[in-house]
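Okay, structure first, notes after.
All protein chains but one are shown at their positions in the complex.
For chain A:
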Amino acid sequence: MTARIGVVTFPGSLDDRDTRRAIRLAGAEPVALWHKDKDLKQVDAVVLPGGFSYGDYLRAGAISRFSPVMETVVEQAKAGLPVLGICNGFQVLTEAHLLPGAMLGNNHLHFICRDQKLRVENASTAWTGDYRAGQEILIPLKNMDGRYVADDYTLDKLEAEGRVAFRYLDFNPNGSLRDIAGITNEAGNVVGLMPHPEHAVEPLIGTGRTDGLPFFTSILKKLVNA
């Protein structure tokens, strides 16, 4: 039996279907999860997809954090369940305090949509094992609230512990401190990033490359070998 990976749909999620497709292309079984359900349907991992959950009113990700499904996700993530937050999902993870820091409006105040070069800084998380540390990848980025901030103490700690998982290369698209594009928790099971690997899994669409696919093959291998 292959791994079951849940994808949560909040009101306002946009990329849940693309994420389920990416999971299927990687060879795992995608499972749709609904924000009102506390039950995670026995999945082996969870992805919080991109979009604008609850319209991003108040702050991006702030209202989703209190949804029934997140109560279970937070509890199980602390017990080791692999969780990936992409874009809005990353915002939800910071609001839920599963990842440190916070996401703010882009420093230029514009929505941005571009193919973004990243460097994989940490290839030992649950979601990055199929990359090499130092590898440069190109995946789409699209966001309004992508500016990662944290205090100096937290940033130094993240750097010292190798928890900056991805960094923007060549161009910082939103004013994120220290060019941070993605981070991981201490255990390496929770990862959040702003750019969208699920939009770069087939050569015909997005960047024309499949640089995002290793996210989903990484977790599959980890779960199958576990």
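The rule is short, and it goes like this: a residue touches a chain if its C-beta (ideal position, glycine included) is under 8 Å from a C-beta of that chain, and two chains touch if they have at least 3 such contacts; residues count from 1.
The rule is simple: contacts and distances are computed from a predicted model.
S.K.: Choose one: "16S rRNA (cytosine(967)-C(5))-methyltransferase", "Polysulphide reductase NrfD", "Extracellular solute-binding protein" or "Phosphoribosylformylglycinamidine synthase subunit PurS". The correct choice is the protein name in UniProt for the chain not shown.
M.R.: Choosing among "16S rRNA (cytosine(967)-C(5))-methyltransferase", "Polysulphide reductase NrfD", "Extracellular solute-binding protein" or "Phosphoribosylformylglycinamidine synthase subunit PurS", the correct UniProt name is "Phosphoribosylformylglycinamidine synthase subunit PurS".
S.K.: Touching the absent chain in the whole complex: find that residue among A:5, A:23, A:62 or A:86.
M.R.: Result: among the candidates, A:62 touches the missing chain.
S.K.: Which candidate, A:3, A:86, A:150 or A:164, sits in contact with the chain we can't see?
M.R.: A:150
S.K.: For review purposes, identify every residue of chain A that touches the missing chain, sorted by number.
M.R.: 58-59, 62, 66, 94-95, 100-102, 104-109, 147, 149-150, 175
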